[in-house]
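The structure that follows is given in the form of structure tokens.
Note that one protein chain of the assembly has been removed; the remaining protein chains are unaltered in position.
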Amino acid sequence: MPRIAVIGGGVAGMEVAFRLSQLSFEVDIIEKSFILGGHVHKWQKLFPDFTPAHQIVDQLKNQLRDKVNILFGNEVIKAEQENTKHILYLSDGTTQVYDAIVITTGFKLFNANRKEEYGYSVYPNVITSSELEEYFQNDKPIITKENRIVERIAFIHCVGSRDEKVGNRHCSKVCCITAVKQAIEVAQRNPDAEIYLFYMDLRMFDRKFEDLYLQAQTEYGIKFVRGRLSEVSEKADSRLFLKLEDTLLGKPLRLTVDLVVLMVGMETAENSIQLANALGIPVGQDNFMLPVNCHSQKNITGNRGIFVAGCASGPKSIGETLADARSAALEVYSYLNCN
Amino acid sequence: MPNFGFSIHSPTHIDLDKNYRTIFNYVKVKEPSIQKCIFCGSCSATCTASNYSAMSLRKVNLLLHRGMVQEVRSLTEQCLLCGKCYLVCPRNVNTRRIILLIHEALKMPLS
Amino acid sequence: MKNRGKQLIWQNYQKDIADDHFFYVRSCIRQNFFPGAETTFLRILKDVLNKDVYDDPSHTTCTGIGYHTDIVPLETTMTVVARQFALMTEKGYKNFIPSCVTSFGLYLEILETWHNYPEVLEKTRSNLMLATGRSFVLPENIVHASDVIYKFRSEIAKKAKYRLVNIHTGKPLKVVEHIGCHYAKMFPDKSVGGAEFPRVLSGIIEEWGGEVIDYPERRHCCGFGFRQYFIKANRGYTFSSVKKKFDSMSPYEPDLIVTNCPGCNVFLDKGQYVISEQEGIVYSRDGYGIPVLTFEELTGVVLGFDPWDIGLQVHQVSVEPLLDKIGVKYDIQKKYTDKNNRLLGKPVKPTLLKTL
Partner (left out) sequence: MKFDWFVLPFLSGLSFVTVYTSVKFYRWINKLSRGEKALLKKYIFSRSIWTSIKEIFSESLFHLKIFKTHPLLGYMHASLAFGWFLLIVLGNIEVKFYSEYSINPPYVPIFLNFFEPTTAPNFFGRGFRFIMDFLLLIILSGVALAFFKRFVPSKFGMKQNMRHRWFDRIAIFSLWFIFPARLVAESLSASIYHNGSFLTNTLGKMMSFLPAETLLYPSWWAYSIILGIFFFALPFSRYMHIPTEVLLILMRNAGIRSRYFSHPYQEVETEACSRCGICIDSCQLTSIGYAIQPSYYLRTIRYNELHREITDNCLLCGRCVEACPVGIFSTDIRRHERTLQHEMRTVKFKFNQNKFSNTYTEVLYFAGCMTHLTPGIKKAMTTILEHSGYSWQILDEDENICCGRPLLLAGQISAANQVIIHTRTQIEKTRAKILVTSCPICYKTFKENYRLNMLIMHHSQFIDHLYTHNRIATQYRNVNVKYHDPCELGRGANIYVEPRRVIEQIANLLPSSSEKNKAPCCGGSLGNTMLQAEEKKLIAKRALSEMNLTSADLLVTACPLCLKTFSAVSSVSVKDLSQLVAENICEKIPNNAQKIHKAVETL
């Protein structure tokens, strides 16, 4: 029975592994950390309908139960290829031989430190969207690090995306809708807070996104201002002073807020470039894995027998990731059965 | 004071800490659809008054959102209430009511 | 500025600063703004830190201002800079320290140009040879004068007679430090601490017991900007920048402002007079304004030099309130007298800004 390696135990990895196990292949998941679920594990509610994230992760985990063996705490150090076999040297010293490999390494959130002028990790009340998710574990009002109820909060779009300065020209596409979702969740906890979203272009690309946007405007009075944040500094009372321009009025704009949330974009996963080189597959200008053809062969990489699924080949929402994972499983199936 | 030959310009930025959105709040309570505006500008494009004045409902709406009221009076006065803006608004904002409410608010001594 | 996050950022902006044998290049406009500043710097290096500093009388202006106001063509500037280096080479020095931040920025810019375009360097060498018959070697180490003070800040602290502490309240003085734009913004990696949170002056202040204020418009330019200040019609732009900075720092009620560039010092000091006249605002409770010292003057005060020897009487904003806070002894009578006690004349009193 052919053996397949799925590198990465996130949402994509779990789905591919399950589908492949259904097609009666023997599947190993090589997961760097010690838990499955990847980033989704750390999120509370998902856009656009606020389904709890753990519901998706648990559902995917339950599917897998003892159908797939999972090598936790493991990374691929070196890889070799003998005609159709792939030999992987893992970090726990073992070497495994596989007939096919599916890369589901996912993505890494942009390290906001690299936008120094936004004062991330310098001013305590500048946080990223993933840190804000932790506030949503309970329904208590959002407070600043000095335990002051947040009365004014600013969401900053495109942090580390569409930004040549940090080498990320690509748009991570899911941060806009995440900002609207999080803004609503903040509005629910701090009803009389003033909430601003500073955007360049709002990319509500999927179904029910525009409805969420309209709901944010009308039901929660959330304000959308077109202008890109230039700089954050701290005022005497440790509130944050933002400098922007209202591009629709063509005038500079200044305001003070209690909390700044940076909607950090997606970058290719940690040392995924080394993995790509090790496996001999090309990487795009945005450092995400490059499929052979972005229309019809999205899961097939340049190297026979190696496939890619999920955010490893570019930013995707969870729905798109799962669909991409299922298509990857079929590609593997047709590769192993038809050649 | 000695003649310096120059004067210190006051800042022209929009200061959201100071600008009071009293008129916006007055209108929002009575006509919540003002919040649906996405400032796409189709109303200003079709506006009859824009042919002879600087009237632009998109700009008026923005000025209200930002609490900058000085310009609003001279702009909204040119409005003919013909309702073309309402017909083209992609968000179904009740534009004419907003204009009437602005006129009302400008008559009141709102701070 | 003890915030852990800022220290993280300072780590990746360290540079090596030479510790002796300096070739000091004076500023062309600084002496007439704050005459005592440069002599104080030399006195500190020679007498206090007993370093070998050479003050070459025959070096010229770096033509920075002319270059920035499009009066002096770049090639001429390069040749003049080359001549400075030639003077240094002839005197056998390798560590070049300009006293003015604009020059520092210019020297870096030209060295960077030569580094990227070697053919321009060769052209400058031949120009210099033709013009003066001199040749030169690129300096091994080029730092700003304030970097040197930053490097020896702990030695100076040991030798200091005063601390930046308010002797009446015992609390550290609240100090605003303003870094010249050309110091870090052009080449952040050539500065101490980078462009966002520069460390050079804040390091000195914290070492000597002061508390540095990080106010929102901290990185805003003082408005000198050459084109603005030199043309009278644009001068309003300069002082609106100054006012923006003071409006932003006033909630913190700073006791002192420290700068490391001639332009910033002038405009932050004399700007308070212009603002008091035109806008009727004085940015201190006691009505005297916030004293503005250059880093050398501050070092001199802390080391106990006589304030009037340092030249503090030329400041627009009276420094006496600050000296009282630090506890410095000074003789008010000698403020406006020369070496042999002849009164040089007192400046006219502004209408609003109180002066002593």
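Each chain gets a letter, A, B and C, in the order it is written, and its residues are counted from 1.
Here is the rule we go by: a residue touches a chain if its C-beta (ideal position, glycine included) is under 8 Å from a C-beta of that chain, and two chains touch if they have at least 3 such contacts.
This is a predicted model, so every value here is computed, not measured.
Note on the chain not shown: across the whole complex it touches B.
Although one chain is not displayed, its contacts with subunit B can still be listed: residues 33, 46, 48, 51-53, 77-78, 80-84, 87-88, 92, 94, 96-97, 100, 103-104.
Convention: only the chains that are shown with their structure count from here on.
Because contacts link each chain to all the remaining chains, their graph is best described as complete.
Chain pair with the larger contact count among A-B and B-C is A-B, by C-beta pairs in contact. Measuring from the averaged C-alpha position of subunit B to that of subunit C gives a distance of 48 Å.
With each centre defined as the average position of its C-alpha atoms, the distance from subunit A to subunit B rounds to 39 Å.
Every residue of subunit B that touches subunit C in the complex is listed here, in rising order: 1-2, 4-11.
Across the complex, subunit B is touched by residues 214, 217-218, 221, 223-224, 226, 246, 248-249, 251-256 of subunit A. Considering their complex, residues 113, 116-117, 119, 121-123, 231, 233-236, 241 of subunit A touch subunit C.
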